[in-house]
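Below is the structure I would like to discuss, written out as structure tokens.
Only a single protein chain was left out; the remaining protein chains are all shown in position.
Chains here go by letter, A, B and C, matching the order in which they are written, and residues are numbered from 1 within each.
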Amino acid sequence: MTARAPLLHLDQRTVRKARKLAERAAAPVVELARTHTTTSVERAVLRLAGLTGADAEGIPWVNRLVDAVAADVGLEHGVALPVFDALASGEHADLATLAQKAAAGGAQFRLPAGVGHQRARRLAQRAVGAGIGRIDRARKDRDVMLRRLGDPPKPWIYLIVATGDIYEDIPQAQAAARAGADIIAVIRSTGQSLLDYVPEGATREGFAGTYATQENFRLMRAALDEVSRELGRYVRLTNDASGLCMPEIATLAGLERLDMMLNDCMYGIIFRDINPRRTFIDQRFSRQIHARAGIVINTGEDNYLTTADAVDAAHTVVVSQLLNERFGLEAGLQDWQLGLGHAFEINPALPEQFRLELAQAQLVRELFPHAPLKYMPPTKHMTGNVFFGYLLDAFFNLAGVLTNQEIILVGMMTEGIVTPFLSDRDLALENVRYVRDACAGLAEDFVPARGGFIAQRAAQVLAESVELLERIADEGLFTAIADGTFGITKRPADGGRGLDGVVVRADGYYNPAGALLEQAGPVGRPA
Amino acid sequence: MTARAPLLHLDQRTVRKARKLAERAAAPVVELARTHTTTSVERAVLRLAGLTGADAEGIPWVNRLVDAVAADVGLEHGVALPVFDALASGEHADLATLAQKAAAGGAQFRLPAGVGHQRARRLAQRAVGAGIGRIDRARKDRDVMLRRLGDPPKPWIYLIVATGDIYEDIPQAQAAARAGADIIAVIRSTGQSLLDYVPEGATREGFAGTYATQENFRLMRAALDEVSRELGRYVRLTNDASGLCMPEIATLAGLERLDMMLNDCMYGIIFRDINPRRTFIDQRFSRQIHARAGIVINTGEDNYLTTADAVDAAHTVVVSQLLNERFGLEAGLQDWQLGLGHAFEINPALPEQFRLELAQAQLVRELFPHAPLKYMPPTKHMTGNVFFGYLLDAFFNLAGVLTNQEIILVGMMTEGIVTPFLSDRDLALENVRYVRDACAGLAEDFVPARGGFIAQRAAQVLAESVELLERIADEGLFTAIADGTFGITKRPADGGRGLDGVVVRADGYYNPAGALLEQAGPVGRPA
Amino acid sequence: MTEDAPRHVRPYGDTTGDGMIQLSFTLPVAPGPHAEAAAAAFAAKMGLDPAMVVHAKGVGERFTFFVVYGRSPVILDLDEVKVVEREFPLLTAKEINLKIRSRLKRRMVVVGATVGTDAHTVGLDAILNVKGFAGEKGLESYRELRVVNLGAQVDARDLVERAVSERADALLVSQVVTQRDAHLQHVREVADALTTGWPARQRRPKLLVGGPRFDPASAAALGADRVFAKGTTPREVASYLVHELPAGGPARRSR
Partner (left out) sequence: MTEDAPRHVRPYGDTTGDGMIQLSFTLPVAPGPHAEAAAAAFAAKMGLDPAMVVHAKGVGERFTFFVVYGRSPVILDLDEVKVVEREFPLLTAKEINLKIRSRLKRRMVVVGATVGTDAHTVGLDAILNVKGFAGEKGLESYRELRVVNLGAQVDARDLVERAVSERADALLVSQVVTQRDAHLQHVREVADALTTGWPARQRRPKLLVGGPRFDPASAAALGADRVFAKGTTPREVASYLVHELPAGGPARRSR
């Protein structure tokens, strides 16, 4: 897809100003993330080091081990040193044995110093390095498959599968791929993001979604590899990182070669009532992993418009996108990995609704010309009238074509009713296909009048965004979140779940993954 | 609606050439119509003179009387002189009595000469003049209602009602009007256009349509007057003129204040296998009546695309429109009365289908800037997939908005299945309303690139039209029709039904209506 | 169907056996809670349990339109489903011409029309005209077939009269308009006309009926020999025609 000349004639100084303000607003939060760790970050380190499995109650060994370390020496120096110090003692065959013993009270941890410190550090680095090596290999495998099978042209068609049962999901995902999906998203069971551990194994009992587990990731990726080969095009897989286990899930995604991940700097705060500090710390580490894994993140601004009004709150979407961009770049992601989210959520009863949507979509397109935007279909105004819903989805598809969106979630006519039926997906793809083909070059004929309705609306939203960013840069992002700026949901900095998992890093804090990832720097775009 | 600046940059010399050619192609046919009459034209004269009713078998008295005159003296001088001569004799109380007696063989006709001729002529002129006076009054009544109630802004929403039963039709039509219809079309029972008489009375037994009768016209117009008053906007009524009784139905429409009529110079030929000569003669008289009645005609080019391919035959639509325009203007219609027909019938599976449709719709728009175009929704490619059909109708509605069409037929999702359900109409209006409102000003942003895909396609269709018109002007319209030029249906000049009703006018031919109408000239646009 | 396909099935929403279906309909009831309850009751009487009335919209003052989703209790035994399988082999044009030649020793005559007040010819033409349908040429393109296409709006008796005079081997009748069962009525008229109008000693021609809304299983009830539904191709019709030729030697006509 060749980028089109900009149509909105945005004031470029204002655009630059907005970016500068986002950087200023993000700075203290980045500093927070650099100086703190969380239980989930530490568990992710152990996962990279190769620790898997769970106890009889289903609690993963990484949780058991981190809890044991925390009890003995605290987490402020990270788990790596105490754990690899204990391993180095030779008393424990491997990480798994150590974890089991620790859980049973049969292992003691200390903070090694001197030679012990050096040795533990070396061991930790080697183990975690191996994990990162596996992520690198997964990335290479993806590159090879992309070269061999071919990468579908953008826009990519993104379809959700959500039966709750991985063994129903797999054939549905394969059917969706055969019907034209470029990306399969398996969404999670309603409860999972609040679990402070990642469940294990293949699962069949989710509600309105399937549990994100390493084994489910593996099964689905294998199924999609199979269908990719059959179809001669690489079918991407995505899942949700956001939640209490963001760093770990990001790690598992890297290991199992997922291709994209829902990962937002604020989604967990606003929509899952997860503690703000916890979230900002977790998201940084998880994005460092994504950066390394060559995973494209999808941010969640679309969600704001399900609670806030899409016209009144249009600028909050843009502000959040600028923040997500800033946090993402800082964590090492590159522009092509920033699937910033937005959505077609303006009330269809509003006069000029479609043009307002076009203004917003084109604004986002021009603000982030190199980001693969994730464009979400109408959800809030989808009712039980499936015929009208099907029509609204068509206009969403049309807006995507006219404004060159790149990751197109496919709207379902039953959005207002049930999680998608098999036939919904098929009908939805028929809808996408018609609009894409029948209007293939229509963007050529879409020329918003200079200073006309669309241009004016875009300029207004940009101006409101700058205004809001100024306030946030001055008063702080935590204050803004506490005030209900995003999704009109108030989340105080000390509220929500998971704050007890946040730990201030001590001076000697050591995280071999963090260290490796910080130094690595960007790895570049896939071939 | 303010006319937009043209977008296609058509070559105006080519446009003028096309019109000249259409005039040349039409000339011999106009000459034919001026020098011939038909049974239906003569029956229309009697209807204007006030003759109504039917015999026990349901055959109207106008038919009986014309047949009796034809049997005695032939029709080459028209019915007026023999009939009013007989009346003048004083032996028959009135036209109805005369018709009854004639049917029973109890009246003799002659061609009056001298004083008798003058007297008959005077009487005829007075009687027919009274009928035309009634049409004039109906037109004034419409003007008054339009002024009082207000005329809905264009585009006008056009909805079909077709239960077969006038008493089911009426509440459905009223419901449609309340739901937003500006025009109600009652379409006819499948068999009617081949009947060589107009049925009488209120009817309940049509197939896939309701019989067009004077009483049904009256009932429906009254019902719509009622709802117009309730809604505070004038709701128009339309029906079909084309068929073997075109002149009579046009007359009844004028008398009963219908507002539009389907009236095409070739529809009956191609789609009902009515004799070409008969049709061209009938259409001229019927249009003279429409002109007088201030009725907007709707032509039938949309139908060609149900039998021919909408891409290959695009130019045949334009050629037919130019011919319909020419015939219409010649018969005294004004530009605002020329509801030229076209349709959204390109195969939705074709790449760039929507842009091809836009090119055609915009071309027609620019060729006939002052005509209220009648734009027909997809029919041929509507399948049993009502969801997809609903979507296709939305794109039709969008094309209408983008290219400023003025009479919008409303597409039904069940088009491929059944005649419309009550709910189809309601859903269809929801579709229209969304597109109209959400995209209200979108035409402002629709700017086909100069020399781009749309402009090129339009230029190509125009060029092909000129080429075809050249051939028709040279070889004759009858030859073209016989060759299957329109709707890929071959209709030889001497084939089809109703040729036996065509009569060459004799030197002394007299038709008081024709005379009044030819001399009247245009009456002007309604207030 | 593959070997391991189940014999008993239910509708599939997103899970095997969930039985989920969608329904829409209008009730002549004024919009409101009573109407919604009526819709739920209607769905329940159709067997849905649970039934979710997900959309209700007044259409005028006396009607309400509904969309309902719900679980149908119906379990279908696929082995009991009767399907009109093609009872004849699909032949190539060459084979068809050859068979006619060898069995009939003359060209086969087919007379086609859309009867009654129905004016739709596209379907009939798709079968008869050289141009054909779905990439297959129409019956006119077969050397050994003589096609008489009478077009549309043909009276049943006129059709039979013409078929008599053309010595037709088959009548091809198309019907598209189905409102108030017009198509069934018109086909029965042809069957009747054939019974009364066909010379007693002559072999009665086959009566083929086609159109988008016929039930393939309704031939007998209509007095026809075979019904062709939506999507029929010319070659299917030609293959059927030769299949129905008397098997042994040439069919001789009694005069």
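Following the convention adopted for this analysis, contacts are C-beta pairs under 8 Å (C-beta built on N, C-alpha and C of every residue); 3 or more make two chains touch, one makes a residue touch a chain.
This structure is a prediction, so every number in the text was calculated from the model and none was measured.
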item	value
Chains shown that the absent chain touches, full complex	A, B, C
Of C:L76, C:V130 or C:A220, the one touching the omitted chain in the full complex	C:L76
Selected from A:A208, A:A443 or A:A463 as touching the chain missing from the view	A:A208
Residue touching the undisplayed chain, where the options are A:N63, A:N216, A:T419 or A:S465	A:T419
Contacting the left-out chain in the complete assembly, out of A:G78, A:G131 or A:G164	A:G164
Given B:Q125, B:Q172 or B:T485, the one touching the chain that is not displayed	B:Q172
For subunit B, residues in touch with the removed chain	162-163, 165, 168, 172, 383-387, 414, 416-422
Footprint left on subunit C by the chain that the document does not show	1-2, 5-6, 9, 11-13, 16, 20-30, 33-34, 36-38, 40-42, 45-47, 50, 52, 62-63, 72, 74, 76, 78, 80-85, 213, 215
On subunit A, residues whose C-beta touches the chain left out of the figure	164, 171, 174-175, 178-179, 189-191, 194, 207-208, 271-273, 306-307, 417-419, 421-423, 426-427, 489
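We take it that only the chains that are shown with their structure count from here on.
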item	value
Whole-Å separation of chain centres (CA-atom averages), subunit B against subunit C	34
Rounded Å distance, subunit A centre to subunit B centre (Cα mean)	61
Rounded Å distance, subunit A centre to subunit C centre (Cα mean)	53
Touching two or more other chains - residues of subunit C	24, 57
Sites on subunit A at which at least two other chains make contact	385-387
